[in-house]
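Excerpt of the complex: some chains, original placement.
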Amino acid sequence: MKLSHGLAATTFLLMIWQGIVSLTGVASFILPGPARVWTAFWENRGLIADHGLVTLTEVVLGLLIGGGLGVITALTLAISPAARVLLRPMLVFSQALPVFALAPILTLWLGYGLGSKVAMAVLIIYFPVTSAFFDGLMRVPPGYLDLARTMGATQRTILWRIQVPNALPSLGSGFKLAAVYAPIGAVIGEWVGSSQGLGYLMLLANGRAKTDLMFAAMLALGVMSVLLYVLADRVAQRLTARAS
Amino acid sequence: MTRGPAIRVEGSARSEGAPLFAQLSLTLEGAGWTCLLGASGVGKSTILRLIAGLESHVTFDGAITAADGADLSGRIAYMAQSDLLMPWASVTENVCLGARLRGQTPDAARARDLIDRVGLTAHAHKRPGALSGGQRQRAALARTLMEDRPVILLDEPFSALDARTRSEMQELAVELLRGCTVLLVTHDPAEAARLGHAIFILEPSGLSEVTPPPAPVPRAIDDPDTLALQGALLRRLREGAA
Amino acid sequence: ADKMTLLLDWFVNPNHGPIIIAEERGYFAEAGLEVEVIAPADPSAPPKLVAAGQGDLAVSYQAQTHLQVHEGLPLLRVGTLIATPLNCLLVLADGPIQSPADLKGGKIGFSVAGVEEALLRAVLGKYGVAFEDVDLVNVNFSLSPALMSGQVDAVIGAYRNFELNQMEIEGIAGNCIYIEEEGVPPHDELIYVAHAETMDRDKITRFLGAVEKATQYIVNHPDAAWEIFSGTAPELNDRLNSMAWEDTLPRFALRPAALDEGRYARFEAFLLESGLIDSLNPVADIAVDVTAQ
């Protein structure tokens, strides 16, 4: 994305936002206008930066670990039909578990530090990465597999030399989704137990009826998501270019 | 290199209930070139897939056996009709794919040499997407020659090449595949006449053999015997089953 | 009948006894009201929605209402539902924390409400423990599990009528440190709030009359009232709710419409002292007696 595009998109977003506020006349304690949020953002920039940094750390760690685990799981699923039968329902199941149910378990094991938040981000990122990569791994043109078989390939080498490169664009798609979900994962983790991070700041602002600060924190989170997405999109484009 | 065994294909194939080809009995001469011709859609590629032990859309009722009694799997190199180059890999990487898939270290010098001999040295770093049709085919050929197997199945390996490159590639293949049992599917009677130790024409009703001249392959293109055979083949094919 | 929308603070639970009984025993209908009761999951939303004109009344918390008025939400307390604090500082009965003084250097869990800092400053201050000497952790949805599993030394924001009973059911004894005994000014836990400008005083007066009757009924016939309450939804009829029902009984406001101005003034001053607000609002901006002529 070019800078000019970023500017255009931002302007558009602000216009829509202001438009909603003006047209629906929604009260500022439900949806404050851009100007108000910007003021809150600027006045609390130090606070937001501090908490933002905490969340960013969680997000980055979550992306690395969740992405890594997702890649490994997808590879395992691709190799082993037994894993497909046993693991896939569990994967799906795990996504259906509302966080707050897992929260006490996670915090019991991981404490209230960084660990449980990263775990939460990981849990959320894990599935899209696994799912997208696995789909890519299984969608190899059959001709390639025929060729590999006549060449005396083992399942392992087919995986590394054919399935994986063929699935890289899909992995890119998965990471794009993950980049978007990672911040929300970290925030949910923070809701579950923390005294730091943008999620905590939002809860606190909400509890103190400071809607503008809450939206300012949300703005920071949104910007973080968009930046991560742009980054992931770059990576995905590179992966796609590599594979074709 | 070990000598390629003779191979016997005996049986009939049905596709979706209808017979694709009737009972046939095809013997590939050990360590020699067998050419298979026939109308488009008659089942040539299917036979290749059957010999290669690959899944196909037909049910084959019969047996495919090597004269030495051993299993064929692991002894075959197969070049499909579509080039099946990996789009993410360079020409060099594609040529080395077999070794990589077997978990071996590819013989880089040999790969370089083969790429050179198929005339792709200047393109060795390119992805298949940046190659011309003929260049892609030559890359696939180099990959097949790299395989070093006693039995070689070639499905129209020279179809996208100009006359000159084609004859060069034919000569290269004959040279490098000496001692191998080669089955070549081709549409070009001249090619069959030039390369075949045995020549078969596949028709839905079965197989018929055309005897080539005794001269060693690759035969000279302008050798009168070769030309005569080419003419005869062409006539046979033109008349066909019609 | 006049239609009216009431937003609860959370899902229906014994705290809402008078409202449910008023509905079930037809007191609302007698007052010419048709009350639609909506139960949200997020307690912070109802006052906002009432302030935005969506709904006539919301059940909210006195403590939060002070803050919300400071942030410009056009809200007024018009009635009281639970007239004492429910919030308590909960510790394990046989744990190392026997008094707030033992919390120095400890970990306290809370579910963000916005005012926990003020409450803790008061309670800890009384025992000479600086607020900065404890670790605050937001444990959101799982106050009692965090305490029972020993991950925190105490939790603030637990309700004396619920969390304590929960722990008993799990076989773990809890000890509730009552905050109003430890330096926090007494206040109402649950109140009714309405839009400061557009509220319909007449309807609200009738509404409060109906819940007053219901409260009377509950106090006079606690067992019959429980039968009615627990009969409204299958998920309400369980041991925890029945224990909570008993504990809540004495805390329902017997005079829902009555306003003790001093209480509100004192709590506003308390919040100013704790630094959560930076000026004092007159009580008239926070609460009103709708029945006053």
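Labels for the chains are A, B and C, by order of writing; each one numbers its residues from 1.
Everything that follows uses one rule, which is that contacts are C-beta pairs under 8 Å (C-beta built on N, C-alpha and C of every residue); 3 or more make two chains touch, one makes a residue touch a chain.
Here the structure is a predicted model, which is why all the values come from computation and not from measurement.
Counting over the whole complex in this file, how many of each chain type are there?
A x2, B x2, C x1
One rule holds in what follows: only the chains that are shown with their structure count from here on.
Please give the intersection of the contact partners of chain A with those of chain C.
none
Tell me the chain pair with the top count of C-beta pairs in contact.
A-C
Quick check for you: compute each chain's CA centroid and the global CA centroid, then name the chain with the smallest gap between them.
So the chain nearest the centre of the shown protein is A.
Counting only C-alpha atoms to place each centre, which chain is farthest from chain B?
The most remote chain is C.
Between chain A and chain C, what's the gap in Å when you average each chain's C-alpha atoms?
37
Report the inter-centroid distance (CA atoms only) between chain A and chain B in whole Å.
The computed centroid separation for chain A versus chain B comes out at 50 Å.
Per the centroid of Cα atoms for each chain, what is the distance between chain B and chain C, given in Å?
So the centre of chain B lies 84 Å away from the centre of chain C.
When you check chain A against every other chain, which residues touch at least two of them?
Residues of chain A never touch two or more of the other chains.
In chain B, which residues are in touch with two or more of the other chains?
none
Which of the residues in chain C come into contact with chain A in the complex?
44, 48-49, 51-52, 64, 67-68, 70-73, 107, 109, 112-115, 135-142, 145-146, 149, 151, 276
Residues of chain A touching chain C in their complex?
Residues in contact with chain C: 26-30, 100, 103-104, 107-108, 111-112, 190-195, 200, 203-204, 206-211.
Write out the stretch or stretches of chain B touching chain A in their complex.
Interface residues on the chain B side: 49, 52-55, 74, 76-78, 80, 82, 84, 86-89, 97-98, 100-103, 129, 147.
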